[in-house]
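For reference, the structure is listed below as structure tokens.
With one protein chain removed, the remaining protein chains of the complex are shown where they sit.
Let's look at subunit A:
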Amino acid sequence: MIRLANPHYFLSLSRKLTPWLAIAGILFSLSGILGGLFLTPPDYLQGETVRILYIHVPTAWLAMGGWSSIALASLVQFIWRHPLAGIAAKAMALPGALFTGLCLLTGSIWGRPTWGTWWEWDGRLTSVLVLFFLYLGYIALSRSVSNYSTTSRLPALYALLGAINLPIIHYSVLWWRTLHQGQSINLTHSSIDPSLLWPLPLTLIGFSCLFAVITLFRMRYLLAHAQYEARLRRMAAL
């Protein structure tokens, strides 16, 4: 763990890991999407429209998982002061915002034929939109601080405060009356029939791998940028 946190060791590991994660991500995503499009039966109520589930649910999962990871990395940055944690948090903001945007987009496309509306200001939809704006705010904030690629604590504080929204998103459909239906899957039970469920874990793993690939690319970029800035400072000092 400590060796992994060494930037040089991390760089060589991530260089080897990136292509494998990318291949796994593409294979899992493709098999899940093709299975969800052609092999599963239609839903008894929604018919073919239900197939958007196989991309909507993983994007929603990563939207929330992304912010949880950013908050966790920020906490590690606060406590152990490790630069890689801060860089990881910053790197995850872009794929997090991307998947949150995709979640809102696919949800809207799904909502039109099923609910009869593109958008409604109900608890779930609004709290996810807030999450999207939180991501945009985080990206803007982390770019505005002068030491962008090294550790800056202001975005980390913002990330921790933004975590308030996570339980709100999760429990919005349970505790508030919303247009969005309640959760279908928890740790012990799924109200999605097994014949419709199986492509979902595939796209979930696939999308998560792609999220990790983008994160690793961004971390390598941020580390290179930090080196470049340090070199510029040394040259300026000479």
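Methods note: a residue touches a chain if its C-beta (ideal position, glycine included) is under 8 Å from a C-beta of that chain, and two chains touch if they have at least 3 such contacts; residues count from 1.
Note that in this section contacts and distances are computed from a predicted model.
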Name under which UniProt lists the unshown chain, selected from "Integration host factor subunit alpha", "Protocatechuate 3,4-dioxygenase subunit beta", "ABC transporter permease" or "Cytochrome c-type biogenesis protein CcmE": "Cytochrome c-type biogenesis protein CcmE"
Options A:Ile33, A:Ala89, A:Leu196 or A:Met219, residue touching the unrepresented chain: A:Leu196
Sites on subunit A contacted by the missing partner chain, in the whole complex: 40-46, 50, 53, 71, 75, 78-80, 113-117, 120-123, 160-161, 163-168, 171-172, 175-179, 181-184, 191-193, 195-197
